[in-house]
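All protein chains but one are shown at their positions in the complex.
As written, the chains take the letters A, B and C, and residue 1 is the first residue of each chain.
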Amino acid sequence: MNMSFLQELFNNITQRDALLWRRQGGAVIHDHSVLVEACRELLESDGEASSITQASRALAIYQRLDDSQKSAFFDKLAEAFAAEPAQIDAAYSAYREARDNSSLQALFNACEPRRQELFRRLNLASGGTYQLVKMREDLLQRLKEAPSLRAIDADFAHLFGSWFNRGFLVLKRIDWHTPASILEKIIRYEAVHEIQDWNDLRRRLDARDRRCFAFFHPAIGDEPLIFVEVALHKGLPTQIQAILEGEQREVDDPESADAAAFFGISNCQAGLRGISFGNFLIKQVVQELKQELPQLKHFVTLSPVPGFAQWLDEQRQGDSLTETTRSALEALDSPGWHRDPELAERLGALIKPLAARYLVEAKNPRGLPLNPVARFHLGNGAQLHRINWLGDTSSKGLSQAVGLMVNYLYVLDDIERNHENYIANASVARSSEVKDLTKRARKLTIGESPT
Amino acid sequence: MNMSFLQELFNNITQRDALLWRRQGGAVIHDHSVLVEACRELLESDGEASSITQASRALAIYQRLDDSQKSAFFDKLAEAFAAEPAQIDAAYSAYREARDNSSLQALFNACEPRRQELFRRLNLASGGTYQLVKMREDLLQRLKEAPSLRAIDADFAHLFGSWFNRGFLVLKRIDWHTPASILEKIIRYEAVHEIQDWNDLRRRLDARDRRCFAFFHPAIGDEPLIFVEVALHKGLPTQIQAILEGEQREVDDPESADAAAFFGISNCQAGLRGISFGNFLIKQVVQELKQELPQLKHFVTLSPVPGFAQWLDEQRQGDSLTETTRSALEALDSPGWHRDPELAERLGALIKPLAARYLVEAKNPRGLPLNPVARFHLGNGAQLHRINWLGDTSSKGLSQAVGLMVNYLYVLDDIERNHENYIANASVARSSEVKDLTKRARKLTIGESPT
Amino acid sequence: MNMSFLQELFNNITQRDALLWRRQGGAVIHDHSVLVEACRELLESDGEASSITQASRALAIYQRLDDSQKSAFFDKLAEAFAAEPAQIDAAYSAYREARDNSSLQALFNACEPRRQELFRRLNLASGGTYQLVKMREDLLQRLKEAPSLRAIDADFAHLFGSWFNRGFLVLKRIDWHTPASILEKIIRYEAVHEIQDWNDLRRRLDARDRRCFAFFHPAIGDEPLIFVEVALHKGLPTQIQAILEGEQREVDDPESADAAAFFGISNCQAGLRGISFGNFLIKQVVQELKQELPQLKHFVTLSPVPGFAQWLDEQRQGDSLTETTRSALEALDSPGWHRDPELAERLGALIKPLAARYLVEAKNPRGLPLNPVARFHLGNGAQLHRINWLGDTSSKGLSQAVGLMVNYLYVLDDIERNHENYIANASVARSSEVKDLTKRARKLTIGESPT
Partner (left out) sequence: MNMSFLQELFNNITQRDALLWRRQGGAVIHDHSVLVEACRELLESDGEASSITQASRALAIYQRLDDSQKSAFFDKLAEAFAAEPAQIDAAYSAYREARDNSSLQALFNACEPRRQELFRRLNLASGGTYQLVKMREDLLQRLKEAPSLRAIDADFAHLFGSWFNRGFLVLKRIDWHTPASILEKIIRYEAVHEIQDWNDLRRRLDARDRRCFAFFHPAIGDEPLIFVEVALHKGLPTQIQAILEGEQREVDDPESADAAAFFGISNCQAGLRGISFGNFLIKQVVQELKQELPQLKHFVTLSPVPGFAQWLDEQRQGDSLTETTRSALEALDSPGWHRDPELAERLGALIKPLAARYLVEAKNPRGLPLNPVARFHLGNGAQLHRINWLGDTSSKGLSQAVGLMVNYLYVLDDIERNHENYIANASVARSSEVKDLTKRARKLTIGESPT
């Protein structure tokens, strides 16, 4: 089916409504109770066509609340749009009696917070889905200070898990022929290696050895959910600047590449936190690339190591390092050390083993790797393949990871097994090179490995 | 966003899978327990990428079950994929104690039948949404004989209500430029006035005074969910054959029409029973038409009256009609009565008032109109506007409604009020003409109005 | 660039104009001089925006002329819209004097018939291109009786050769997802093996082992120019009914096919006679198929042999056949001979060699093969590969070719050489099998080969 017409229609409606809001929106609304009332009416309506208007109206009001009124609204949502205790008690009694599907169904219905039906009805408004995502974004910012709002977040998460099911997502290639309205969002949302401007974007996208793919949801139009940037490569890449600056263009012709390097995965919608797309994205992109370029052999990341610098500092201040190691590492404190090749090499010989230990053995309270990027790729079934000394010499790279970058390798035949071992035993799949590094780390440290 | 590429991709994957199934599918699977096991594994997986394969596999197995094995599978679903009583009991205890959002959330989660998560995960497979719709279609056919399966249906209904939220639907105009793969489905699904073949379809679609619109869901591609056929008209139409045969083409130029007549609304997916689209469709189509043809004044249906012939028979056999009426109606028993103009006119003078009584006063146990078409349009806020004698002289029209058709009128300013009155008091909005007919019916009957 | 919006716009305009014409068009115009006058005005205008209106008007008038007035209009075009003799004489004098580019240019301009500028200006109207194609269609029907109109045809041919340059054509795959408005034209235009109805069309298009491609021109929208039907096959096909009836579906899976059989090439626009597309189409389709299905090895036609039956009759009535041959062929005169397997086999042993002689040695006055289908494929560089006895047992196949069909094979590496030999020496590339048949034909005939 050619969806472009539909999509256009869809967008038009959304824009028309947006205009409507803007027109009405001259004035901020100073009392959240107007919105609470609108929500009540929406819930009490019979869910039919007039509900669309009511839903649009409620969302428009929400947009005009100021921050404190939004907070007040969320408080009200948590408190007054839950479920009816009396109904739950009655339904539970009936269930305990009957223990059958029908009484279970009734109990389930009684327990469902009314917020969920409210959100489903707000979703009737054109553009509603995206506005609910933004509403959850507002909510998430308040969670820390108002933990009582977590219940609302659970309702959002439950619905979004269903609405943003992978079966509803569409993968789209992003390139220089993509509408500017989408590209500007790529610039805005790139979270790993910032895109400076349109020229920078063009360097990243508009070359024969670059690919970019994003997931979209039909109901939220031009807004990407997550995207990944890929560089086609001969062999595994070791250095991110070479890729970002477009120097490492060994493969003018994509058909001569043997590796696809994923060098940036960015989630775009804060309001979709916890709804997992990245895993599906990587695997579908691997399939796309294999279909386009059957000669590709390696699917690998060039990933940052956030947190390593901090961990290393802790080791240096603690007592786990040998004295020799500790004193050798003092060179890190003199700025510009990475521009002295000899010094850098000496430091690398120490830091790579320590990084291997960090990635393999440093664990969080749940017994999983401390490093979040490692958790993500290892959980996907990838292998910790290589640690690249001075892989990122940007100031960000130096300050968060002492210049390290890591290759995680997706070996298609091993993914399933790696994934299962990781889930079952938190066991970290790694190359022999990394194994060697971990061994070498023993000589640099005292006593047991840290956790 | 240009979705055509994505959609194509999407469809391709679906087709590839379909092929895969067909290839494997030589053999029917004779034991539903294979599927039950596959569902268990899917539920126990961690919901990440390998789940896609597991989900595809499970759906493929389902397709190869024969009818009796499908029944056995549904039985198992009802029985073994509900919720854990012990967990529910514990969660309820905690809830009764705390009565807070967090314990409510936990209780809600404990009560949710595992089938819902199972269906969400099956939906990961490409083409999964449509296959779940078909699965429910299979289920619905079994409900009468196996009422214990209603619990599964409730789970489907809960999920589909969320997935097929109006916010996710796209309206598409159907015309002669629409792909044949969609048009053949219009031929197949037309439920009101059968479409014989492609020539018949063309007569209905490919004229300047015809419109057809359908709702689609992005994840199920070319399959329409519901569609409506419209004839542009000067004045309100009274006779369906004139429209179907393309004779009543008073308006070669759409811009000279003042009325849009909805003469057929067909639901396409049995598996989506109870998920209401018709109301949204009519109202969105009214908006589309007003935008295209601002001069349109009347939005009206030309609707069948299924059940009227049977009701009339019951009256004739009962004792509610006066003797004169009863004997005058005997002419209906001689075939071909409708071709005798004089006789037909005499009969019409009796039958139109009785039809008005039927539509306005005959009620079902819930106190709503007995006639389902009336329930639909009155519930939408339309007005019962005119009863057209010999409006449908096809054999179907004669046998189900003694040749009657009805105009329901959508007066935009009254819709809300009509709808509310109908919901609140089951009150039937009607024109003065229909009111007169109802009065006249009193003279033809004895005692009180029937219910 | 996403052209769909543009194209839609384009079509809309065309349709709007078409409506305009239809509205005005109640009355036929009885005097071509109105049109002649309109053409004069158009030519005298300065070619700017008001010309669009003038061009639309002129084309609308043309459409309302009856047949005799069209003839009169063409006479006038031939006579009064040529060039100015005095200007030509003067320009020639200047050219003879100067013999330079500038005087040549002036002479060229003086010689260009004013019709060419007229047609270019008529083309300004939206939908103009297609209407000019239809105008030439009208013209071509008159050429035989009015050879003086050939000059107009030369002007059309000159312009169309430029406008329908292969660089402006777009190849489009036709399948069951193609809009019905295009598919109905495929039904209408199929010239080789008639398509009965939509079900027949679907059998031809909507199977995994079928392909269909057409050339379109952006300015004439939904109207295909030429299309080709392809069956994917294991080995070379020998029998057309098996393909048309969908029985010979050896390859459910296209990826198991090793041959692509072109079994129908149809020109769609009579008004584009002589503008050659077929050659480009076949070669581009070969490229498309190789890209989709790299395993394909053979690109071959299954072609009719129109004219063979007539040629054979002439041989039987003439004196070129041996007495034995002649008498053996008498069996052809008894209807139903092809249903007697033994008889059919005996006849085949005679007729295949004679067919080889016909295809290879029977020549037209220009020294090229008498058979037009052979001329087309041999001219394209194909090889006459195999003669299939009883390859087409339809009544058309029997009556025009005694049931024969032919495979022409496109061997990519030989195309260039075959083509050059054919152009240079009219030499017919043929397989050793066909060579053997030609030799065998010598024994069936007396004296030299016919021409």
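Definition applied: a contact is a pair of C-beta atoms (placed from the backbone, for glycine too) under 8 Å apart; a residue touches a chain by one contact, two chains touch by 3 or more.
Treat the numbers as computed from the prediction; the structure is a model and nothing was measured.
A.B. asks: Can you say which of A:His30, A:Arg99 or A:His177 touches the chain missing from this structure?
C.D. replies: Here the residue in touch with the unshown chain is A:His177.
A.B. asks: Give the residue, chosen from C:Ile61, C:Leu124 or C:Leu139, that touches the chain omitted from the document.
C.D. replies: C:Leu124
A.B. asks: Which one, C:Arg150, C:Lys234 or C:Lys297, makes contact with the chain that was left out?
C.D. replies: C:Arg150
A.B. asks: List the chain C residues touching the unshown chain?
C.D. replies: 1-7, 9-11, 46-50, 52, 78, 82-83, 85, 88-89, 92, 95-96, 99, 101-102, 104-105, 107-108, 111-113, 120, 123-126, 128-129, 148, 150-151, 154, 159, 161-163, 165-168, 170-173, 179, 182, 216, 218-219, 221-222, 276, 279-280, 283, 379-381, 415-416, 419, 423
A.B. asks: Residues of chain A in contact with the chain that isn't shown?
C.D. replies: On the chain A side, contact with the omitted chain comes from 2, 4, 19, 22-23, 176-181, 183, 197-198, 202, 208, 222, 253.
In this section, only the chains that are shown with their structure count from here on.
A.B. asks: By mean C-alpha coordinates, which chain is most distant from chain B?
C.D. replies: Between chain B and the rest, the longest centre separation is with C.
A.B. asks: Which one chain sits nearest the middle, judging by mean Cα positions?
C.D. replies: B
A.B. asks: Chain B to chain C: how many Å between their CA centres?
C.D. replies: That gives a centre separation of 49 Å.
A.B. asks: Rounded to a whole Å, what is the gap between the Cα centroids of chain A and chain B?
C.D. replies: Each chain's C-alpha centroid was found; their separation is 40 Å.
A.B. asks: Could you pull out the residues of chain A that touch at least 2 other chains?
C.D. replies: Expected reply: 2, 4-5.
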